[in-house]
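All protein chains but one are shown at their positions in the complex.
All chains are identified by letter, namely A, B and C, in their written order; residue positions are counted from 1 within each chain.
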Amino acid sequence: MSLLTSLARLRALHEGVAQPIATVRHCHLSRRPMVFIPLKLSGEAAAPLAAMLGTDRDRPRLLVVTQPRNRDQRFAWAAELAGVLLPYVESFLADTETVERRNADPYERALDAPQLVVPNLGAVAFTRLLGRSTRFRRTDGPYPVPEEVPLLGRWLTYLGERASYPGSSLMPAATEELGRHWATGQSGLEDANLAALLHWITDGPTDDAEDPLIWPPAGPATDPGFDAEVLAPAIDSGSPERVTEALRTQLEPTWRLMWRAIDLLAGLPEGASVAQRWEQDRASFSGMAAAIAEGGPPQPRRDGAVAAAARLARMERAQAAYDVQRAYDDPLVMAEFRLTGEAFAGEVVETDPGHTEGEGRSRKLRPLVVVKTDDPVRLPAGTALGTPQRRGQGAELVSAAGGLVTVKITKGMGRGRTPAPGAVPEVGERVCYTSLTDDFQGSPALPESESTPWTHGGPPQEYVPNDDDAQEEWS
Amino acid sequence: MSDRLDDLERRIDELRSAVRRAMRARDTGTARVLRAELRHAERAWDALVSTVPAGPPEPPAPRLVTVREQVHQALHLLSAPAQPRLIVAVSGAFFGGTIRSAQLTSLRRDEARSFRSSPYGRPYYLCAALTDRLSPARGLLTLSAWPLERRVIGPLSPRVDFLTCAIAIATAAATAAAGAAAPDERATRLLAGLARNIPGGADGDVAPPDPERVAAAARAELAVHAERDTRDRAELAQRATSQLGDVARLFGAATLSTIVKEEAR
Amino acid sequence: MSGLKRSTSGPGERLAALRGTTPQSPHDARAIAALAANPGCARRALLDGAGIDKDAAARHLGFPAPFGQSPFAITRGNAFESLVKADGCAELLRMLREVLGLPIAEVAYHDVENVGAHLRHAHTRALIDRAAAGAPGAGTLYDHPLLSLEIAGSTAYLEPDVVAFQLGGRFHIVEIKSFAVIDGQADPSAVAAAARQAAVYVLALRALLEELGHDPLKVSHDVVLVCPENFANRPVATLVDVRRQLAVLRRQLTRMTALDRLLDDLPEDLTFDLAPGEDGLPTRPPAELADALRRTDARYAPDCLSACDLCFFCRDEARQEGASDLLGRQVRDELGGVASVEEALGLADGTRHPAEGQEEIARLLRNAERLRKECLA
C-alpha cells in the first residue's frame, strides 16, 4: 500500500464513504459471469455444505448436502454442481479463432471464456480443495463416483489455480476486485467481509455487516451461531427441506451482494490493457480444454521441480506486467509512482522535434521535450522512460532540475527525417513519463522434467494417478 | 396455507435470531425458552411442507436382541477389554448389530445398579476394566465371566488387548468369508483399520486385508509384550482379589473424585 | 479441554486490587500462547496479569467478542482425538514408529486421568521422574499429564489434551489437532497456533524436569503434530520445530514479571472489578468499567480482531478518538508520527500547519493530496 492509498483510506474514514483508488476497471467483466458462493461444513477441510450459483441474478440455483456427513450425498452434490458448471464452461468452447504463432503450430483460441465470480479468497481456496478432492476419483472400481465428478474436479482445480495468476479474470474474488478499486475507512482485514466492504462503497459503513444475523458471512465458513442454533437442529430433524431452507437464508443475502459488486465494477470504464490480459486468459482456458480433450491426466497434487520453476517464472512475469499495465492504464495508479519519484507528469513547455544524434547514415531523429512538473523527480539522467500517452515510444531522461525535465525520445520515431505528425508532444500538452516499462525479456528454457538435475533430486518418478488417489476417503 | 407458511417462516426467523442473540449474550435461560418455542414452530412448519411427517428418517426395526446382549456378543468375540467404538464396529460387522456408541454410555452404571439390588441375579454383567489403582478404567468394557487377570489393565495391556482383539476379528473375518459369497464390507473396513496399525499387517492401503496375515502379524507383536503384561496383570489381579469386595471387583473401586461426583448427583 | 486452577499465593497486591472481587480467570495453554499476540498493549497486559476474564468484561460492556466455535467443528475435533487415542493409541503408535523409529516393544501407556484430579500433578511428576531417570519399564505414552508453569509469580496448571511421549529418556509433546494436512501442507496460521500451544507444554515439561533435577533439554523442541490427512479421518504425524515459539514464549513470560512498571503508572483507585453477583454475572455499571479500562493505554490494531476478546471495545474507542490505528499498522507507520485522522487530513489539505517534526509527512501528504485531486478531477 502506498501513501496515496493510505490517504484515500483516511479520507474515506473521515467522510464515511469509500474513496476511489482507480479511475478505470482493471479486471475483465464477462457479459455472462457465473456467480458461485460455496459453503463448507465447519471443522472439515473441504466437505461441501451448499452452494448458490448461476448466471441469472433472478434465478439462483441452490445445491445442498442435506446430510453433510454422508459421503454419497457429497458426491451426488458434486455431480449436481458439475451439472450446472460444466455446461457453462463448455459453452465457451465452440467459438474459436485460429492464432498463428512463431516457431509453433497455430492453435485454436476460444473467443470468450467462463468467468466464475466468488465472494472472497476463502471461496477460491475452497474451490481449489474441492477440485483436489474430486479430480482423482474414478467412475468405476470400488468407490465409483458419478461420471462428471472427476471432470468437475479438474476444472475447479484449473480455475482455482488460475485465480492466483496475477491479472487473470477467470475466477475473480469480489472482495479483492472491489478492494483494488476503492479504499474504505477500515483495515484490509475488515475489507475481507464482503457486506462490510460493499456498504462502505455504497451506503457508508455499518456495524450490521458484522452481525451474522443481519448479514450472514459470505462463506465458505458459516456462522458458528447459525451452525449451533439452526443448522444442527435442522440436520438432526432429518428434514431435507428444513436444511435447505436454513442454508438458503445464509446464501441469499450474499447472492444479492455479489450482483451489486458486479454492477459496481461494471460502472467503471474498462482499462486499456484489460482486453490483452483477457486474451491470455482465453488462451490459457483453451489450453486447458485441449489438455482434457487429449485425455491428459488430472493435475498432479503438487508441482514437480521443473513445473514449479516454470510456473514461478510465468507468475513473476505476469505480476510485473500487471503492475506496469495498471499504471499505464490508470493515472491514479500512476500517481503512486509519481509520489515516489519514479514517474512525473506535467505540461510540455518546449520541444525540439527535429533534434538528431549521430552523423551520416547513423544520424537518428531524437526529439527533445521539456516538461514542467510539480512532481519530485528522483530518476538519474540516462534512465529509460516510457509514457502512457505514446505506448510505442521509448525515451531517456536527459536532465531534471528546478521542476523542468528534459526528455529525449529514443524509440518509436520511425526512419523519417522529421517526426510523423503527433509523434512528438506539442507545447501545452500534458504528458507523463515513467521508468516503469513493460518490455520484459523472455525467460530462458528449463530442462525437461525427465532431465531434472541431481541438485534438484534428479528425474522424478512419472506421476500416475493410482487407486490410492481414487479411493481416498472423504470423511 | 401459504399465508400460514409465510407467517410460520417469519416467526421461525424471528425466533432463531432471538436465540442466537441470547446465546451471544450467554443468556442461557432466555435461550432455552425461545428454543422450545422455535422447535414448536419448526414442527408446525415441517407438518405443512412435508407430505410425510418429519421425524427420524426410518422407524427403528423391532429389536429382538437387546443392546446389552449385542454388547455381550461383541465382547465375547473380542475376548479382551474394549472401547464402545470397537464394540459397536464388531457388532455391526459380524452380528448385524444396530447399536450406537451413545447407547453404551450409561450401560455400566445400569449394570452396577442391577448388581447391587440383586447380586448375581443375571447370568452375566457388563462391567469395568480395572486400572492399576483398581478404579474403573475410562471407556473400557469387560464381561463378568472373564478371569480378573483379563479385566485388569497394566501399562502394556491396552496394546496387548488391541492385538488380541485384532486376532479375534481376523479369525472371525476368515470364518465369515469362508461361509459367504462376498466379504462383508463393514468387516473388511474394520480389519483394514486394524491391519494398518500392526507392523507387517498390511501391504499398503489398496489391497483388501488378508485375515491370516493380520492375525500372524498381531501374534508376532503380541509375543514381544506377552510376558511382561501377563506378569503385571497377575499382580494386579491378586491385589484386586485381596482388596476388593464383590461390587468393586466388578465395577471398580471408587476414587475420591468419583465419590464426590456420586454424592453430588 | 484444558482447565486451570491458580494457587492463591498471588503476585502483587496491586493486581489483586485490580481484580477486586472478581474471581481470577485461569490461564490455559491457549491463553498463555496468546500473550505474544499484542505484547505492546498495556491494557491487555494488565488484564491478563490480574487474571480478569476479558470475554466476560467485553460482554458486560456490550462489545461481545466475535469468536465462536461451531458444534460441528467441536464434534469433529473430539471424534478425531478419540480416534487417534483409540485401542491403546494404536494409530499414534503406528505414526511414532514411522516418524521417530519407536521400537515395537515400547507401548506402555499411562492414562494420568485415571487418577483423581487432586493427585494428577503429583502422579505426573512421579511418572516423569521415573522415566527421566531411565527406570526400566517406566512407560512410553502419558495421556493427560498435568503440568504447571509459573506465570507472573503464580502457578498455572496446564491440563493438556496432549500426550507426552518418551523414548530413551527423551520426551516429545504430541499435539492432536483436527485441521487437515493436505498433500503435506496445512493452514500456516493453524499450524502456528498449534506450535505456540505445544511450546507452552514443552516449556512446562522442561520446567518439571529441571525441578526434578534432570536435564530440561531431555524434552525435545520437535513436537509431534497429529492431524487428519487430506480429506479423510486418517491421522498423519509431522514433526514441528518449536524453537522459535519457545523463544517468544520465554520472552513474554519474562515480560509479564515486569508488570510492576505498568502498575506504577496506574492511578491508586483504579480497579477492573466486575463485581460479580451471586449468579456470577457482573453487576458493576458498564459505564464505570469502561471508564476504568479507558484509563489504561490500549494499542489497538486490526489484528486484535482475531486475537483479543476486547477487540470491539478498543476498536470503538479508536473510532471515537479518530485514530489512524483503525486502518492498520502499516498505514499508521506510513503516517510517521501522525496518530489522528483529523490531523493527517488537515496536513494533507493544508488547513493545518505542521507542528515541529511534521514538516516531512506534511509535504508528503500535501503532494499525495495534490495528485489525488489532479487524477480525480
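The rule we apply is simple: a contact is a pair of C-beta atoms (placed from the backbone, for glycine too) under 8 Å apart; a residue touches a chain by one contact, two chains touch by 3 or more.
Throughout what follows, contacts and distances are computed from a predicted model.
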Complex member absent from the view - protein name from UniProt, among "Part of AAA domain-containing protein", "Protocatechuate 4,5-dioxygenase", "Molybdopterin synthase catalytic subunit" or "Spore germination protein B1": "Part of AAA domain-containing protein"
For the chain not depicted, the shown chains it touches: A, C
Among A:189, A:213, A:272 or A:320, residue touching the chain not depicted: A:320
Contact partner of the left-out chain, one of C:62, C:184 or C:350: C:184
Of A:306, A:343 or A:365, the one touching the omitted chain in the full complex: A:306
Of A:23, A:249, A:280 or A:340, the residue in touch with the unshown chain: A:340
Positions on subunit C contacted by the hidden chain, ascending: 36-41, 181, 184-186, 188-189, 191-192, 195, 225, 238, 240-241, 243-245, 247-248, 255, 299, 301, 303, 307, 329-330, 332-337, 357, 359-361, 364
Missing-partner contacts on subunit A, residue numbers: 164, 166, 302-306, 308-309, 312-313, 315-316, 319-320, 340-341, 378, 444-447, 451-458
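The working rule: only the chains that are shown with their structure count from here on.
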Chain-chain pair with the highest tally of contacting C-beta pairs: A-C
Intercentroid distance (Cα basis), subunit B paired with subunit A, Å: 51
Length of the line joining the C-alpha centres of subunit B and subunit C, rounded to whole Å: 35
For subunit B, residues contacting two or more additional chains: 24
For subunit A, residues contacting two or more additional chains: 225, 228
Subunit B to subunit C touching residues, read off their complex: 24-26, 83, 85-86, 131-133, 135, 137-138, 155-159, 161-162, 165, 194, 196-197, 199, 221, 224-225, 228, 255-258
Interface residues, subunit B side, partner subunit A - complex: 9, 13, 16-17, 19-21, 23-24, 35, 39, 42, 45-46, 49-50, 54-57, 204-206
Subunit B-facing residues of subunit C, complex: 59, 64, 68, 82, 86-91, 93-94, 97, 104-105, 107-111, 113-118, 137, 139
